[in-house]
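Quick one: the structure is below, questions incoming.
Only a portion of the chains appears, each positioned as in the full assembly.
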Amino acid sequence: MKLVTAIIKPSQLEAVKEALKAAGVAGMTISEVQGFGRQGGHTEVYRGAEYQVDFVPKVKLEAVVGATDADRVLDVIVDAARTGKIGDGKVWITDLGGIVRIRTGERDDDAL
Amino acid sequence: MDSGNTAWLLISTALVLFMVPGLALFYGGMVRSKNVLNMLLMNMVCLGIVPILWVLFAYSLALAGDGNGGLIGTLDAAGLKDLDSQGLLEMAFLMTFASITPALISGAVADRLKFSAWMVFVPLWLVLVYCPVAFWIYGADGWLGERGSLDFAGGTVIHINAGVAALAVALVLGRRKGWPDEPMLPHNLPLVTIGAGILWFGWFGFNAGSALAADGVAVEALVNTFVAASAAMMAWLFAERIKDGHFTTLGAGSGVVAGLVAITPAAGYVSGLSSLVFGAAAGVLCFLAVGLKYRWRYDDSLDVVGVHMVGGIVGGTLLGLFADQALVGDDYGLALGGGSSLFGEQLLSMAVVLVYSFAVTYAIAKVIDGIMGLRAGDDIETTGLDSTQHAETAYQTF
């Protein structure tokens, strides 16, 4: 089993989700995160005092997939998340020791 | 004016002023969190821009004397010249109306308008659209008012006017990126509910204050305002329950506002249980009307057209049917046997305002678009207006 983790722009979430659905990915988990990178942040001003805000809102998406699917899923995400502008984010892959579906106790591929 | 009437008009002025932050919250809760500050500021800034122009000259233009055969006021009262206490107080009361009217339009341009364009739009619209329209109906010898058209507290002057102007700007501005395919859901419905509550509260000043005295007319207006809002809330709730399966919080708030809009032109002119009719009709018809934007694909983001324009038309029309003889005199409601004169005048004045406001607003928007651009731009739209236009973030995590 592999865990595919993506950091994407919030505006691309809808597209990525649809693409993953279409690619047969049955489940995923997302969360709100904030990213620091080349995109840079922006300046905010409160009563005349300037603050450099380094972090920008991003979405983190995690999907556990079968070992052989990981590369394909990564490509699907990369395609759907790309706007071509700086800050599009990253996708990375981690090996998992195993996964269990809590409801049934099924393991690994059966747990997806 | 005696102390009681003065007290009532003082507090009514405060109440209507309070509607502007109320509207800001009502709208602000409906946009996404990346744009909420922009929405709040578009509303609040109307309380900055309008009063300054109002005391300098716009009040005079909208209401004073006669200069042009009933088409626009004179500058006789510019700079508050020659206003006695009562005149000053009425000027202040009406200043709140002039402030909230452009603010209403902001709901249609949510999420994509360049803020600097709004800063230019508001004063132009006030002078070119609001002032003449107000004069026609309320001015000393405004031609629509003279002909016999009625508008107790601004159904036509404020709600139809702002509603159709919202349509014009929304058309010039175009649809939001991704609309209507991507969901753009209200980010904070409790804020919307606070806003609706403040609006209802303030609307008592708006409508019953328009009696300009704490008298029987004010009482009638208050009762009608109260009941119409209640009826419209229930009508909207049941309409959506039947059509979509649920009673919703947003529906309740929207129904309240629809009912308040519809009773506005009629608040001091109808009596008994007529207000139930205004409310029920507005609740159902506005609920249906807010769906039209998906059919015709104009992005009236927060339904200014569906609620204010349509609600205003519902109210203006029903007033032609149900105006009470005891309150309006001989040309009373068609449905009550008062003949078709009032009804005809109502249709005329509404039509005139619909056409004039649409055309001039459209032209203003086009000109601004040509000169400085109306839209903030794609990237800004994606990132959100708050951080890009205002260098602020509404909610801080750390």
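As written, the chain order gives the labels A and B, with residue 1 at the start of each chain.
Here is the rule we go by: a residue touches a chain if its C-beta (ideal position, glycine included) is under 8 Å from a C-beta of that chain, and two chains touch if they have at least 3 such contacts.
Nothing here was measured: the structure is a model prediction, and the numbers come from that model.
Engineer: Suppose a student sees one copy of each chain kind; what stoichiometry should they report for the whole complex in this file?
Structural biologist: Number of copies per chain kind in the whole complex: A x3, B x3.
As a convention for this text, only the chains that are shown with their structure count from here on.
Engineer: When the C-alpha atoms of chain A and chain B are each averaged to a single point, how far apart are the two points in Å?
Structural biologist: 43
Engineer: Quick check: in the complex, which residue numbers of chain A touch chain B?
Structural biologist: Chain A residues touching chain B: 9, 11, 14, 34, 42-46, 53, 57, 85.
Engineer: Applying the document's contact rule, which stretches of chain B touch chain A when the two form their complex?
Structural biologist: 34, 182-183, 379, 382, 387-388, 391-393, 397
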